[in-house]
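Here the complex is missing a single protein chain, while all its other protein chains stay put.
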Amino acid sequence: MTGFLREFAESRIAAFCLVLTLLFAGCAVLAPVISPMNPYNLSAFSLDDARLPPGSIRMERGGTFTATLSAQEGVAEQEAGEAVIRLVEEAPGRMSLTVDAGGAELEAVRIQGLPRDASVEGARRHPIRSEWTVTNPSQPIVIETGSMTPAVLNFTVEADLPATATGTAFALGTDSYGRDMLSAIIYGIRISFIVGAIGALGSMIVGSSLGLAAAWFGGKVDAVIMRMADFQLSIPSLMVGLLTLTILGKGVDKILIAIILIQWTVFARTARSVALAELRSDYVDAARGLRLSPVRINLRHILPNCLPPLLVILTINIASAITLEASLSFLGVGLPLTQPSLGMLIASGYEYMFSNLYWIAIFPGVVLMLMVVSINVVGDRLRDMFNPQLKR
Amino acid sequence: MTEAPNSLLAARDVSKVFPLERGLWSAMSRKMTGRPMRRVRAVDAVSFDVAEGETVGVVGESGCGKSTLAKMLAGLSHANGGDLRLRGVPLAEVMADPKQALKVQMIFQDPQSSLNARMKVVDIIGEAPVVHGLIPRSEKEAYVRDLLSKVGLGPEALNRYPHQFSGGQRQRIGIARALAVKPELLICDESVAALDVSVQAQIINLLMDLRRDLGLTMLFISHDLSVIRHICDRVVVMYLGRVVEIAPTDQLFSSPCHPYTRMLLEGMPRISTERRTFLEVKGEIPSPLDPPPGCHFNPRCQFKTDECLASRPPLDHIAPSRSAACIRWREIG
Partner (left out) sequence: MKDMQNVPLLEVDGLNTSFNTRAGVVRSVRNVSFEVGRGEVLGIVGESGSGKSVTGLSILRLIDPPGKIVSGAIRFDGEDLIPLSERQMRKVRGARIAMVFQNPMMTLNPVQKIGDQIAEALTEHERLSAQEVRARCIAALEAVGIPSPEERLNAYPHEFSGGMRQRIVIATALVTRPDLIIADEPTTALDVTIQAQIIHQMRQLIDQTGAGLIWISHDLATLSELADRIVVMYAGTVVETGTTAEIIGNPRHPYTRRLLASVPSANEPGQPLRQIPGIMPSLLDIGDGCPFASRCDRRIEGCERPIPAERLSPSRSVWCINMPEEREDA
């Protein structure tokens, strides 16, 4: 094994890509542990955080005190949590409101339900509702009721404490839902990697079995299986994927089915051609002469000898399965929005590309590219190593 | 020919024909034009016997059908015609019963490709006896160790892979694998051809020792007359799918009765200090796809008559346990 690794590492680029691939694989496995947020927990998102650029600090929205005051002759006092809200008449038709939140600065105060002719000094009125918003309130807030102070004045006060910076930062920014991009990418790697690996592995199992069967039985079985593969290969793979998902619907399991439907042909063809060469070897005749069962001969004798080329194809097909899943998700038929894969993230960032919100699409794109390229380089290196003609 | 009382293997008019055309298109074109299917007779009505405990050599050049014959006898391919019997039981019946089928085992030519490169020696040798219930799984290692010592390998070989052995050692492993299922008839298909001279001697000695110790019957297929001469009791000479001569070894080498056997013996390289005078160039082996009419050997034969072109000469019984397929054997032998 160490000899194998040393030989592998003779190509520096391949060694680097292997490390990168393992890093991505690590991300896939450890995603829940290492990602700063859980990007699937929709309730944790805040629209306040949407589309923040990379490096933004996450702000915690401050508390809000709400109290409904019923002022008699312009005087009222009401407790709201830890705050005390007081209304005092200064002059007829002019009252001052103080929100005493234990000395804390307030972010905004909203006053709702004032009579139509009342107004609040320095405040913005809501265009439809009777709501006045005071930003950066300087205490006290002055409420004017026009002519004179009404005998009874009912209204509601909402006072917001300012947002406080939390420890967490959005290293790679946020998307349009306020989802942390870094977490989304790590979980995206997880989904892409798992879909790629399981999809390609499933294709290998299905394809190799069919290929071995074709080689072993020959004749009609061979013809049927291989013509099926030929037919399959004449349809563009994205088309097969789109059709499958249109019929079956969205979901990880459906994507896996699509990948296996697309990729089994490559494995079947390779397994068949390698197995045909192996079948001519004397050891297969020896095994038949020893009356071992065909299943045993195929699985214990022939398959292990076919594995090296199949494993090379497996690595390369993991990369192509990842690309395929990304393409399908980008086209919107892949995974649901709630479980974004890298392709999905790219798709959702694509609409913001022209409004300078580059990070939503670029970062998942770069990660996807690195992942596909490094897996491919690893596959190429394996192919070189297993090719006896290049071996010395 | 009548069946000998202690006959282990009897072949009567055994043939193997391979079609050269396949598929719908050629079937249609044959139907339209009415021409017959093109085929090659790899083995053409071959008859011979192998008695219990005997070693019979099959000798011939490339394309003579000796390897096809070996595969049929080992049950790896089916004969198209004729009758093959093992102890009087049709071979097809024997092969249908796994326990009985194991009685015939084969030792292959290429020690490289005849061992599965991805299996350990202990599994290569021990797999079949365990699968067939000849030994319990727990005894596998001891059983294999015993077999290895029989073929001259130490117990350290158990957990190694084939590539860690030399060609001769691999051939020993191949022999141990065949012996593991307790065969009665061993078919050696060019089993020493790929080995170096000094290794060849070791393997020949091993096969002769095993034959003696285990009472094996052997069918020894080879192109090398000196090896055949050394270990065989009787020799079957084949040419282009047909048997041309069957004779006890010493008689075959001292007085060959078929012109082809003579040519083979004269062409056989000998270690000698004198330079040999060679025969004139006498043509190539014709293609088995298009054999000459009558006696297949006639284009290269110096004794050829018109009759040789007309019909296939029968395999005549010419002396006790001797037959030749030549109409002029009296003049030649």
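In this document, chain identifiers A and B correspond to the written order of the chains, with residue numbering beginning at 1 in each.
Just so it is clear, a residue touches a chain if its C-beta (ideal position, glycine included) is under 8 Å from a C-beta of that chain, and two chains touch if they have at least 3 such contacts.
A quick note: this is a predicted structure, and the numbers were derived from the prediction, not measured.
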Sole contact to the chain not displayed, among B:33, B:138 or B:198: B:198
Identified contact with the non-displayed chain, of B:90, B:136 or B:267: B:267
Positions on subunit B where the hidden chain makes contact: 61-62, 166-169, 196-202, 204-205, 208-209, 223, 225-227, 229-231, 249-250, 263-264, 266-273, 275-276, 278-279, 281-282, 284-285, 287
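The criterion applied here is as follows: only the chains that are shown with their structure count from here on.
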Interfacial residue positions of subunit B with respect to subunit A in the complex: 71, 74-76, 98, 101-102, 104-106, 108-110, 113-119, 127-128, 131-132, 174, 177-178, 181
Subunit A residues within the subunit B interface of the complex: 281-283, 285-293, 296, 300-301, 304-305
